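Of the protein chains in this complex, one is absent; all others appear in place.
Let's look at chain A:
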Amino acid sequence: QKATVEVLDHLEHLALVDFRDAEGVERLQKAIQFAEQLHEVNTDGVEPMDSVLEDRCLYLREDDVTEGNCTNELLKNAREKVEEYFVAPPGNIPLPKLEERETFLQGS
């Protein structure tokens, strides 16, 4: 099983992280290969396990506000802000397609 260029491109879109070079792609291919071993295990009738604490109830707090009013604290760590807003570049613009963006995958 090897990931195709289409899948690699798709992953770069989803993860918003780049493969960077041949090594990066090879790393993924090896990771997929490594994971194949899972299929040796017979899991018929076995339920997936989300958490080791599955037999307990998660604790839920009362819906009361107990802390907050820390706008200034939180804004301190943001690079771009205006008054009490975090400033983002324009949205709803998809990442350029494989042929148009700067990615190692272009050559593939």
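Basically, a contact is a pair of C-beta atoms (placed from the backbone, for glycine too) under 8 Å apart; a residue touches a chain by one contact, two chains touch by 3 or more; residues count from 1.
Keep this in mind: contacts and distances are computed from a predicted model.
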Among "Proteasome subunit beta", "Centromere protein N", "Amidase domain-containing protein" or "Translation initiation factor eIF2B subunit alpha", UniProt-listed name of the chain not shown: "Amidase domain-containing protein"
Selected from A:V41, A:V65 or A:V82 as touching the chain missing from the view: A:V41
Selected from A:L16, A:V65 or A:V82 as touching the chain missing from the view: A:L16
Touching residues (missing chain, whole complex) on chain A: 3, 7, 10-12, 14-20, 23-24, 27-28, 30-32, 34-35, 37-41, 43, 46-53, 56, 58-61, 70, 73-74, 76-80, 86, 88-91, 93-96
